[in-house]
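All protein chains but one are shown at their positions in the complex.
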Amino acid sequence: MKTFALITVLLLGGLLFYGTPDFPDWGDPASPASLHVSPYYIEHAVEDTAVPNIVTAVLADYRGYDTMFETAVIFSAGIACLFLLRVYRRKSARTRLYRHNLTGVTLRIAKGGKLPEGSAEFERIDSVWVPYDMIIKVTSRLIVPFVQLFALYVIAHGHHSPGGGFQGGVIFGAAIILYALSNDLRRAFRRLSEKAALLASAAGVLIYVGTGLLCLLLGGNFLDYSMLAEMLHTDAIMARSHGILIVEIGVGLAVMAVMVSLYYNLSSAGRHDEGL
Amino acid sequence: MTVNDAPANQSRNRIPKAQPPSTKPKRSPVPYILTFVVCMLTWLVLSGKFDLFHLSLGVVSCAIVSFASGDMLFATKNPKRLPGQWLRFATYVPWLLYQIFRANMHVMRLVFHPRMMDLINPQMIKFNSRLTSEMARFVYANSITLTPGTITVYVSLYGGYTVHAIDDASAEGLPGEMEARVAAIFRE
Amino acid sequence: MGVYNLLVIFLLVSGLFFFFAGAVGILRFPDFYSRLHPAGKLDTMGLFTSMMAMALWVVHEWTLGAILTALKILLIVAFVFITSPTATHAIVDAGVRAGLLPWAKDSREDPT
Amino acid sequence: MSAHFPGLVIIIPLVAAFLILIGALLDKRLAFPLTALALLGSLVTAIGLLARVMQVGVVEYHLAGWAPPVGIAYRVDHLNGLVLVAVAAVAFINLLGTRPLVVEAFGDRLGPFYTLYILLVAGLLGIVVTGDAFNLYVLLEIAALTGYALVGMGEGRAPLASLNYIFMGTVGASFYLLGVGYLYLVTGTLNMADLAVRLPALYPSKVVFSAFVICLAGLCLKMGFFPLHAWLPNAYSYAPDPVSSLVAPLMTKVMVYVMVRIMLFVFTPAFAFDLTAISEPMVWMAIVAIVAGSFLALSTRRLKRMLTYIVVAEVGYMVGGFWLGNRLGISGAILHIINDAVMTLCVFLAAAALIARTGSDAIDDMQGLFKKMPVTMAVFVIAGLSIIGVPPTCGFFSKWYLISGAIAAGQYGFMAALLLSSLINLVLFFRIFEIAYFEPFEDHHAEHPTGHGRVLSAVQEAPLELLVPLVVTAALLFALGIYAGDIVSLIIDKAIPLGIV
Amino acid sequence: MDTLISIKPLLAVLVSLLAIPFIAYSRSPNVREGWTFLAAIVKFGIVAAMLPAVLNGMEISCSLVEVLPGLSIAFRVDAFGMLFALVASFLWIITSVYSIGYMRGLDEHAQTRYFCFFAISLSAAVGVAFSANLLTMYLFYEMLSLATYPLVTHHQDQEARTSGRKYLLYTVGASIGLVLPAMLMTYHLTGSLDFSPQGILAGTASRGTVALLLFMFVFGFAKAAIMPFHSWLPAAMVAPTPVSALLHAVAVVKVGVFSIVRVITAIFGTDLLQTFDLSTPLLLVASTTILVGSFIALSQDNLKRMLAFSTIAQLSYIVLGAALLSPKGVTGGMVHIAMHAFGKITLFFCAGAIFVATGKKNISEMTGIGRRMPVTMTAFFIGALSIIGMPPCGGFLSKWYLVLGALDADKIAILVVLLFSSLLNAGYFMPVVYRAFFCPPEEALFEARVQEAPLCCVVPLVITAVISILLLFYPQPFMNLAVMAAAKFTGI
Amino acid sequence: MESLLSNFLAKYNYWVYIGLVMIGMYAMIAKRNLVKKIIGMNIVQTAVILFYVSIGAKKGKTIPIIAHGHEETGHHAAQAIDYISPLPHVLMLTAIVVSVATLGVALALAIKIYRQYGTLEEDEIALRINEP
Amino acid sequence: MHDVFLYASVFLCGVMALSLYRAVFGPTVLDRLIGVNAIGSKTTALLILIGLIYDRVDMFVDIALAYATLNFIAVLAASRYFQKRKGLYDEMGDK
Partner (left out) sequence: MIWPVDLIIMVLVMICGIGAIMVRDLLGAAILFGAYSFMMCLLWAIMGAVDVAFTEASVGAGVSAVFFVAAVFRTSRRTKD
């Protein structure tokens, strides 16, 4: 296998090497790739869409269609993971474990029995060896809101600085993952349940597609945000800018939900009982 | 729902007494509002745009965050003590920075010392702290980690600290002055 | 090259030195637990110092945008000051739970 | 509204995908009707689009209102209009037919299943319609990703097969992306039409040739062309039955379509056939693919596996036909894309019905099925005949064109391979028919109560829901055969650039 | 040559197909067989209705759809096709009756399926007869192969399975492997596949190509059982006798030869073959088949197998006739289709009747059977005479023409072959007759009392036997058609 | 020789991408462990992304975010030559998303396989398949 | 100043290489984790340095901030592994 791999890889490398000498030099400003379509974007993005971040402008407007499918890809990854891994089972007959936070005693309570969740004295834990880890919990408590805020900032300021719906969504999702990591899966579910995540992911992409459809219904082509101008009481250029923001929000929502859902499914192997 | 619902065969695990929280404690709006304010300040720093549009975006975002995780940032039950704590914490920080600087110098000396192996003496030490509140313990634990040659390994439920120290000098300094200062912040 | 610049350069260089020391410490120290000391502390300090230098450099042009940028850099620093000890703690905790025996001076066994 | 058809054909299923998920969260039973409605909409739109193309010629649609090199454009000509209809129709029929199987297998996850299903279809439709090389990649990935998930949900070795499929598929797609990157590097554009305009000046460049080879290699991987086919049999045969009857007919065919599209409309025939000396080797590889696929099919005793090897051979047909480089061969390849989609659908649907009823996909377990499931078996026979290439089923006519092309190009080896594979297909199918016909029915569930597979109920005729699509597909086989001449002269002829004789 | 546009050819093909739903979903056997019978009669009626026009030198054509550019599924009724269609559709009526008797007499299973596929086969046979181009012919040819498969393997036992496999492999295999490429090459060379009286290949290909194509066609139509491709035929005798009778005396094998003759005359054209002197190898193949087939038949004990080898030999007469390329020879070959059909079907019917009545299959067990079943064995005798080519029967006529053709073509060797094979024919038929009538029956052989087979079995064979005799005296429709066709093809 | 060297230096980004593709492909073919293969797959994907980003790079130009955007009245038109071309970046954003999506599904499948066979080694899986 | 930043970043890269040694050759997983964590903090600084070199710090600060956050999450995840799965050598093939 190794030799075969080596041969294949060398052949492939040879093929790739073969074409490389004819490449324009790296970083050459006059390479053909930089002369045909890209200049248009650089020179017209601000005029067309009032978005200084050209990448965002291209991403969400000129090539917004790609991005819509990119969101759909992420969405389908989330659904795929759910579809593949999710184990649907009746409430298991397993005993539940509670730790009494004042004494450190772990209680094992059989099916049917329940201790008050959410009280400060008892804490439900996944398994006996789950450590009491105050430091991580406090840290997560302290930084999660800021991370979330930062995520929203990234989404909102995709026009002016790097970032946008996707990055913001991932960071927001990461915040929730952080919460789930430092506490446990059950608590994370209380913040964002599985169904809510699914709903949010679908809703996020629907915001995107719906915006496109709205443009179509208002008489433009699909995703032609300038058609939103009348609805938003602005001119066509600002309409594009706002349209970009709307779809970025959709992307962010979808990506956030999918990332969380992926984490839920991967870390618990679809059982949703106990995370990482 | 009380623990008495637990089946009889689990009785050996029965705990002596549990106060049934009859109703959920009413959530105070103060933490949410505080979160909102803090978030808004952060937003202003992050955003750097002060036109109406971006500000309204900021308000919306902060509202979302404070709605979603308003109960995280200020978990304390007694919000009135917060301003004092913050002020005292602010005075603690420069001292901490100084300690950190010292710690770093110390570690750096070890790192570049040719006979490093002789100087260091890694050890685990355990001690109990009198700090009770979670936040105080947290601040103390992280301070320990940041300062001379020590790392908090574990904080037990009862405030027992397990600390890894790189050499004897670091180990001897515990719990030391720092605990007192942290206790002072949180008035414990 | 005023004093201002020199200050920035000094801070930056000391930050880099801290970083360097951290890296060397990670390499030199005998076992996992002791490696964490330079990793946890020197890196944080290096980051702090160099970030300070950069924030300082940024505000040399005294505009609102620059100040905000500097503030953001400080935000990063604050952030790191919360997370870095926690990360260190998490790693060391993991090490303990993983059953890694600390290297002790008297035993002089094979490290790690 | 008809001006928006090119967009709508994708957007309808796409919107539906999300609505299905939301709907299924409310009530599981909503999933199927929503999917069916959306696919019906897509099918109607596709037919409308084809009609429009036949009336007015190439239809362009600028997404987001930006003209091509800047924005993404959909460009529908005769070629993709035809493939579009085929894809939509196959997906729709399969959807209707497999409902009982899906409910049986995925009753607890209907929402995700149908969401993935329709996303897969949307991706495939998008691949067909798009006129942008990079957009194609994104759509390729969405189709692939949903495909992986659907395939991986099967029993037995399905997850492993699906993971291998992921590896191969991702490498294939990455290669394609790399090829497009090479082209972008030297031209600065991603629009296919624009590329075709800008490339001829660059033909001597090594970069273009590398791009050509890399693209081709990636696409060959994706379509399961012979030496790179290793993922295909496992993935398709272990996939759940309702999925393999969607994926097997569409995936490889759409990939072949992509190859045709890229070679004819990006690299232009002048480069693909004349400037590179690659058509001869490709035809030889196709010969090997056909022969190997056929013999591999002969070597297995499992129904679905056999069918997947036939798919491998059929890919050889299409690729070989295309690289013959003459009008007849390319017509044959394109016609075979359509025909093979329907044929494979029919044969996999019938196989799904058989497996669902007998609970086994071993050929040897099919005793007495002619008696127990006459209609299903009749359809299976028709599909088999079509694959063998018996007139007036459609398989004959595409084979006709392919062989004509081979004769015109002087590639008698290809002709021989086609004939040989027809003969082997004959053996393959009649081997099954014999067992189903001669050997008395015996209830082998009693023997292996824990045997693999599930049994819907006692062995009897497939449910009506499955029978109707089956019969419709079988009828389609004849219809496509009888109207093959019209399809070729009215549509395919106009799809092939005039330069090719 | 006038051409009538009419849908009658299409109707003739479709009638039996349309009857299938009725046959398949009939509630009682009587209704089912009623439908079969009705369809058979209607079909014959339609075919016969076209006869006058054809005899007047018209051609009836009907084009359905253009499946490929310049190629359509089309029908064209000419004299030769008419001849074959007439034989096939008429014999279907008779066979239907016989089938009823046979199947019920033996209480066979799956009779509905049997009748359905029978109907399909007949459609296909008539379709081949009426097809206007090679593509249509190929279509129906394949359809026939596949439709007869369930008939051949009717018994669904191991033997049926092996022979079914063989049958399919030979017929479909050869047609896909040889005819299809030959057809495509022809199309590539000429751009057309329409039958034309003078052939379409002339002037488009070299001698080597033509020879290659010719042999691909001749061997590709494996239903004609030309020698290396013959062994499916004896194997296929496991089928129920009516199937053997109709399909292996009439429809299937005759479709094979019909196709060969069609291709020789209408694709290659007699002139072309003459020019390239390709008739000799063809004759050689045919002669070999005749002689070897006859020799093998001599050694057979199983009656149906013997008949099968006889058929192999007899079929090659037809090819031989066509290969002689002289008008008389071609006429003889064509007429032989009809003559042999009637003769051979009689023989098969007899074999079937014997089987129904006694359960015997082997000649050695039939000693003295003529006394118990005089009608059947008389018919057998007549059929045998016809096949041998003895005067009171129709077979004489066709052999006579063949001999004349051989003389016209100055092929003395062929003459010898013909005569010698007639001797051989007599050699294997006469002992059966002798044994049946003149040897005393061994009582041990017939424990039960043996009587004539049921009426439904006996009447058809009497009818065919009578027709066999009548054909010598009133060969009109067939003879006229054959002469017309031969004249057209040979250009005289 | 010098041209070779200058050629090498002028295009070193491309050489690195080729190297990464080779590393990734090697991992995918030669490694038996499924997670290793997944890592290899991801390396190939990132290598392609690296290639694209290299296409867009322009030496000494600034990032594709227009400095001092539309707030100032009468902004001067951006000069295309001043900015790194944004299109490859856009494309690669999509590609990264695709790669993380693929990664998610691949890992899900790996977990499923592990659930089924109790191992991630291909040869051991093959053994387990052939066992019963 | 530009040059200073450039040299600083080159130096930082060198330091990263040193940390990378631990990450690649670290005997245990946790050593690797330390190495990667160290790389992470250097990367944060490096990102801002690059921003300074490009003269567009405001654009790079966001990345650095995101980076600092997410690096923490990754390290946390890896260490959580050991908190739940007790052993360092558990289920390793050759113990």
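Points worth noting:
By letter and in written order, the chains are A, B, C, D, E, F and G; residue numbering begins at 1 in each of them.
Going forward, a contact is a pair of C-beta atoms (placed from the backbone, for glycine too) under 8 Å apart; a residue touches a chain by one contact, two chains touch by 3 or more.
Because the structure is predicted, anything quoted here is derived from the model rather than measured.
For the options A:V46, A:I171, A:A188 or A:A257, the residue in contact with the chain missing from this view is A:I171. Among A:T20, A:T56 or A:S201, only A:T56 touches the chain that is left out of the view. Looking at chain F, the residues touching the absent chain are 12-13, 16, 19-20, 23-24, 26-27, 30-33, 35-36, 39-40, 42-43, 46, 49-50, 53-54, 56-65, 84, 88-90, 92-93, 96-97, 100, 103-104, 107, 110-111, 114, 119-121. The missing chain lies against chain A, touching residues 53, 55-56, 59, 154, 162-164, 166-167, 170-171, 173-174, 177, 181, 259, 262-263, 266-269, 275-276. Although one chain is not displayed, chain G still touches it through residues 6, 9-10, 13-14, 16-17, 20, 23-24, 26, 29, 32-33, 35-36, 39-40, 43, 46-47, 50, 53-54, 59-60, 62-63, 66-67, 69-71, 73-74, 77-78, 80-81, 84-85, 90-93.
The rule is short, and it goes like this: only the chains that are shown with their structure count from here on.
Measuring from the averaged C-alpha position of chain A to that of chain C gives a distance of 30 Å. Distance between chain centres (mean CA atoms), chain B to chain E: 100 Å. One finds 74 Å separating the Cα centroids of chain A and chain E. Those residues of chain C in touch with two or more other chains are numbered 22, 24, 36, 44, 65, 68-69, 72, 75, 79, 82-84, 86, 88-90, 93, 97. Looking at chain F, one finds that residues 21, 25, 55, 63, 65, 67, 87-88, 91, 94, 98, 101-102, 105, 108-109, 112 touch two or more other chains. Residue ranges on chain C touching chain A, taken from their complex, read 79, 82-83, 86, 89-90, 93, 97.
On the chain G side of its complex with chain A, the touching residues are 58-60, 62-63, 65-66, 69-70, 72-73, 76-77, 80-81, 83-84, 86. By the touch criterion given at the top, residues 134, 137-138, 141, 145, 148-149, 152, 157, 159-160, 162-163, 166-167, 170-171, 174, 177-178, 181, 184-185, 190 of chain D touch chain F in their complex.
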